[in-house]
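What follows is chain A.
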Amino acid sequence: MMPELGKYAGVVLSSWGLSIGLIAALLALTLWRGRKIKRALAEAEARAAEARR
Partner candidate 1 sequence: MIALLIRDLKLAFRSGGGFGLGLAFFLLVAVLVPLGVGPQGGTLARIAPGILWIGALLACLLSLDRIFALDFEDGTLEILIPSPLPLEGAVAVKALAHWLTTGLPLAVAAPVLAVLLHLPASGLPWLVASLAIGTPALSMIGAFGAALTVGVKRGGLLLSLLVLPLYVPSLIFGAEVVRRGAEGMAVGTPLAFLAAITLGSAASLPFAAAAALRMSLRQG
Partner candidate 2 sequence: MSLWEYANPKKFMQTSGAVLPWVAGLAAICLGTGLIWGFFFTPDDYRQGSTVRIIYLHVPAAMMAINAWAMMLVASLIWLIRRHHVSALAARAAAPVGLTFTLIALATGALWGAPMWGTWWEWDPRLTSFLILALFYLGYIALWQAVENPDTAADLTSILCMVGSVFAVLSRYAVNFWNQGLHQGASLSLDQRENISNVFWLPLVISIAGFVALFVTLVLLRTRTEIRARRLSALIARERLA
């Protein structure tokens, strides 16, 4: 049930698309880097624990 956007459909949809796209990109980047660093840290902690033993 898409609302009737009339002659401004292009403008409205592209601004919504762009905004949601930017937020999604930022969120994806945040999560991706978070995972990456978390994994690397877990490995480093394991190595450090190994070294202590």
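How were these picked? Simply put, all candidates are chains of the complex that A comes from, given by their letters.
Please note the rule applied: a residue touches a chain if its C-beta (ideal position, glycine included) is under 8 Å from a C-beta of that chain, and two chains touch if they have at least 3 such contacts; residues count from 1.
Small disclaimer: the values here were computed from a predicted structure and weren't measured.
Engineer: Quickly now, which of 1 or 2 touches chain A in the complex? Give its number.
Structural biologist: The single touching candidate among 1 or 2 is 2.
Engineer: Can you check the complex and tell me which residues of chain A touch candidate 2?
Structural biologist: 1, 3-9, 11-12, 14-16, 18-19, 22-23, 26-27, 30-31, 33-34, 37-38, 40-41, 44-45, 47-48, 51
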